[in-house]
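Structure first, commentary second.
Left out: one protein chain. Kept in place: all the others.
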Amino acid sequence: MNRKNGITVCIIAIIAVVLIYAQSGISFGDPVYQDMDQYFLLNGQVQTGGNNICTDVVFDFRAFDTLGEATVLFTAVMGVIVIFRRLMKGEEYEAE
Amino acid sequence: MNGIETLTTGFGFWNPIFWVAGFVIALIITWIIWRRGEATYNTSPSSTGPFLSGNAEPQPGEIHVPGGNLYWGFTQALERYYAVIKPLHTGNLADYMLWYMGITAIMLILVVMVP
Amino acid sequence: MKQSNIVRITADIMFPFIMIFGAYVVLHGHLTPGGGFQGGAVMASGVVLLLIAHCDKDIKTLIPTQILKNVETFGLLLFGLSALAAVILGSGFFTNWLVNTGLLFGTPVEYGPNPGYLNTGGVIPVMNIAVGLEVLAALSVIAVIMFRSTEPDCGGEEQ
Partner (left out) sequence: MTGMDLFANLPGLLLAVPLIFAFATPLIGRYLPRARDGWVLLGMVLTTVIGLLIASAVFTGGTVAYTFGVPDPSVTVPPDSGGIPVRIIFNIDAMSAFMVVIAVVTGLCVMLYSLSAASRSSGKDGYYTLFLLLVAGVLGMVCTGDLFNFFVFLEIASLAGAALVAFRVDKGIAIEAGLKYAMLSTIGGLFFLLGVALLFGQYNTLNIAFLAERMGTTGLTTPDAVALVLFVTALAMKCGAVPMHFWAPDAYAMAPAAVTAFLVVSSQASLYALFRICFSLYGQTLNTVLLGWFIIILGLLSMFIGVTMAILQKDVKRLMAYHAVSQTGYMLLGVGVGLAVLSSPLLLSNFGMMAMEGGIFHIMNHAFYKGLLFLTAGVIFYRCGTRNLNDLGGLGHSMKWTMLFFIIGALAIAGIPPFNGFASKLMIYESVFSFNPLLSIIAMVVSILTLASFVKVFHSIFMGPKRPEFADVTEAPLPMLFGMGVLSILVILFGIFPEQVVEVMVAPAASALADQAGYIGSVMGGA
């Protein structure tokens, strides 16, 4: 058991160190390429009519992703409804 | 044969027509062998039925051969292999996670160390 | 377990304010920070507050699950159909077909600072409202069902 805990700690440490090392290669706040961000800032307000560029990106430029995220939430709700439908009723087995 | 074409793999080929032809030829050979057999062979149960030390043969339905251990000999032969492999399938979510993270960690080391 | 009167009355008083604040965040999503997800979560927190304060009452009559489910479906269908309407109007899926038309949410906007006009943004406010309703209902349904299922005397979810 102790050996497994040691391995777990080692693995997590390795992943953390490598990820920190990897992201240190990217300059935060000053990316090499900025063209897509600039496009949103310059054209977002006029093209979509919204003052809030975040919402413009989320609901216009990437609205399809937002539909996907809303679907994820809907999936979670359906999952909860399905799983809890008989947990409390004492019926334990169900034929396929 | 338009429609049934040969699947060429670059090294060999596969054509269902040839396969069917081979199947038919095998059937014909079987039939020839069967024809050459002894026609007067006694097919009554007294000569083909199992001889169970003089005991009555059990009715069909009384015998059930469970399939679970059909390859007992095979698993015995690979006992040492299975002794390693089987305990890995613990059914414990933490172990599953550990394997996934472990492979990720090994690959990360490989990628960062080997340029 | 019965909560004290202070908790119950405070929850009752807070509930409309939380809902109004959430609705504000949803409706002004295209002008100020926030949007459908954030405002919906705020409104759902109001429902959960009500749930906690009145847990001794019959939750079925307090918060009808079926209405919440219908609201959720309505929100998602509004989202999907407002995106699909663009296809019916002859352009691509998810095109912002209301913007700069001068109709509902269609006032054109100039580049640069402005005081923030509510009647802008095209389908963005429509989708914000749709997502707001969906998130409100979805989070509330999850909370209500899990809460009801863990109460031993309340019984499971009706199907």
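Letters A, B and C name the chains as they come in the text, with residue numbers starting at 1 for each one.
Heads up, the rule we're going with is that a residue touches a chain if its C-beta (ideal position, glycine included) is under 8 Å from a C-beta of that chain, and two chains touch if they have at least 3 such contacts.
This structure is a prediction, so every number in the text was calculated from the model and none was measured.
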Touching partners, among the displayed chains, of the absent chain: A, B, C
Residue among C:L31, C:A83, C:V126 or C:L139 that touches the chain left out of view: C:A83
Candidates C:Q66, C:N114 or C:T150 - the one touching the absent chain: C:Q66
Where the missing chain touches chain A, by residue: 18-19, 21-23, 25-26, 28, 31-37, 39-40, 43, 60-65, 67-69, 71-72, 74-76, 78-79, 81-83, 85-87, 92-96
Residues from chain B at the interface with the omitted partner, ascending: 3-12, 14, 16, 19-20, 60-68, 70-71, 74-75, 78, 81-82, 85-86, 88-91, 93, 95-97, 99-100, 103-104, 107-108, 111-112, 114
Residues from chain C at the interface with the omitted partner, ascending: 66, 69-70, 73, 76-77, 80-81, 83-84, 87-88, 90-96, 159
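Quick note on the criterion: only the chains that are shown with their structure count from here on.
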Category of the chain touch graph - line, ring, star, complete, other: line
Chain whose Cα centroid lies nearest the overall Cα centroid: A
Farthest chain relative to chain A (centres taken as mean CA coordinates): B
Interface ranked first by C-beta contact pairs: A-C
Footprint of chain B on chain A - complex, ascending: 4, 7-8, 10-12, 14-15, 18-19, 21-22
Complex interface listing, chain A residues touching chain C: 42, 45-52, 54-56, 58-60, 63-64, 66-67, 69-71, 73-74, 76-77, 80-81, 84-89
Residues on chain B engaged by chain A in the complex (per definition of touch): 98, 101-102, 104-105, 108-109, 112
